[in-house]
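A single protein chain has been omitted from the complex, and every remaining protein chain is retained in its original position.
When the chains are written out, they are named A and B in that same order, and each has its own residue count from 1.
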Amino acid sequence: MTDPAFGTDIKAWCRRTGNTLLGVEKADRAFVAYIKKGARPAGGVSCCTASPAQVPQGKSLIVFDGDLDKAIASFIIANGAAAMGRPVTMFFTFWGLNILRKDNPPPVKKSFIEKMFGMMMPRGSKKLKLSNMNMFGMGPRMIRGIMRKKNVASLEELIEQAKNNGVKLVACSMSMDVMGIKQEELIDGIETGGVAAYLGEAEECNVNLFI
Amino acid sequence: MTDPAFGTDIKAWCRRTGNTLLGVEKADRAFVAYIKKGARPAGGVSCCTASPAQVPQGKSLIVFDGDLDKAIASFIIANGAAAMGRPVTMFFTFWGLNILRKDNPPPVKKSFIEKMFGMMMPRGSKKLKLSNMNMFGMGPRMIRGIMRKKNVASLEELIEQAKNNGVKLVACSMSMDVMGIKQEELIDGIETGGVAAYLGEAEECNVNLFI
Partner (left out) sequence: MTDPAFGTDIKAWCRRTGNTLLGVEKADRAFVAYIKKGARPAGGVSCCTASPAQVPQGKSLIVFDGDLDKAIASFIIANGAAAMGRPVTMFFTFWGLNILRKDNPPPVKKSFIEKMFGMMMPRGSKKLKLSNMNMFGMGPRMIRGIMRKKNVASLEELIEQAKNNGVKLVACSMSMDVMGIKQEELIDGIETGGVAAYLGEAEECNVNLFI
């Protein structure tokens, strides 16, 4: 496995399972992680560690669906939590990845099937459908028009706000691999990570949603 | 912004961020909130505040989809939790709002596009589709028939039970605004609230679902 997100994942895994990551090394066709079992010093864990200050306050959202309405809902929740000063992480996986695609990506080398996939899926936030009442694209245009009139931020503005508010946007590395989407095809400011990175974050949150 | 749910939202926001809400005032075209920063007295937070009694036990459900099957699942979970004595809040947003629409709403003033939206979306719990195997309305009728035969409560009964069990039903104020749905068009006993109200509740819950 030559997953670029491997480092993030193994770090999260070690932090949460109480093991110590000594280092990660790139070998021939794999990564090697040096882990010291259970070596995290337990000092400092005393009677009252579970003080209110340590109750996790983060929010994590898995954005699985690439529908316009669900994308809007996700970013409204994320930005609301960020406005409360909470750390927020959004994981974009499967169809949710499409939300993060650039309008006009640079050319990248792809296999035939990856090219097909790339063409069939909506390229970026402006091409998303509605999960309901899509009506061949009339629905999304209607919703966008109404939201503009009602002074609700557009999806593109919500994404910008999220970045400015420090919301962490993570693209699922496995989905990128399966769908043949490269980092350069995603909008700027996106990290990549796998399931261990997600679980590591989620355990430090008190609200975890799958959208 | 003249959002009627503003008061609920700002109250929740202050409670959760440790600020004090001194008051809310209606100004010309806006609401003004008077907030004292961080003034909540910290007294009483001692070694053992994180006692079992204070572990949050609430349940919150965001009902995003307006499908019959997801609506049934939501209310079964909500009623189950209420039967365990837990505080439960259901937030109805986007298509989920349709579940709360009156069969036969009073006439309200709407713009052309709001009227169109109102007509195209299912009006109330009896008109909902299935997320799967809808088969032009045969699916919902089949499911309802089977559930009646198996003595499972109908969606309408589940909603009544939820109200009687003290489940808090909240309609998303932003969705109401975007879809042009007015409070009078919703069944009785529904509060309104925005994302801050949701997040305030969710932080006091140990189970938060997005359905």
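Of note:
Heads up, the rule we're going with is that a residue touches a chain if its C-beta (ideal position, glycine included) is under 8 Å from a C-beta of that chain, and two chains touch if they have at least 3 such contacts.
The model shown is predicted, which means the values in this text are computed figures rather than measured ones.
Summary of contacts with the chain left out: across B:21, B:35, B:77 or B:121, the touching residue is B:77.
Hidden from this view is one chain, which touches chain A at 1, 13, 16-17, 45, 47-50, 56, 62, 64-66, 93-95, 113, 117, 120-121, 174, 177-178, 180, 194-196, 198-199, 202-203, 205, 208-210.
Residues 47-48, 50-52, 55, 57, 59, 69-70, 73, 76-77, 80-81, 83-86, 131-133, 142-143, 145-147, 150-152, 206-211 are the ones on chain B that touch the missing chain.
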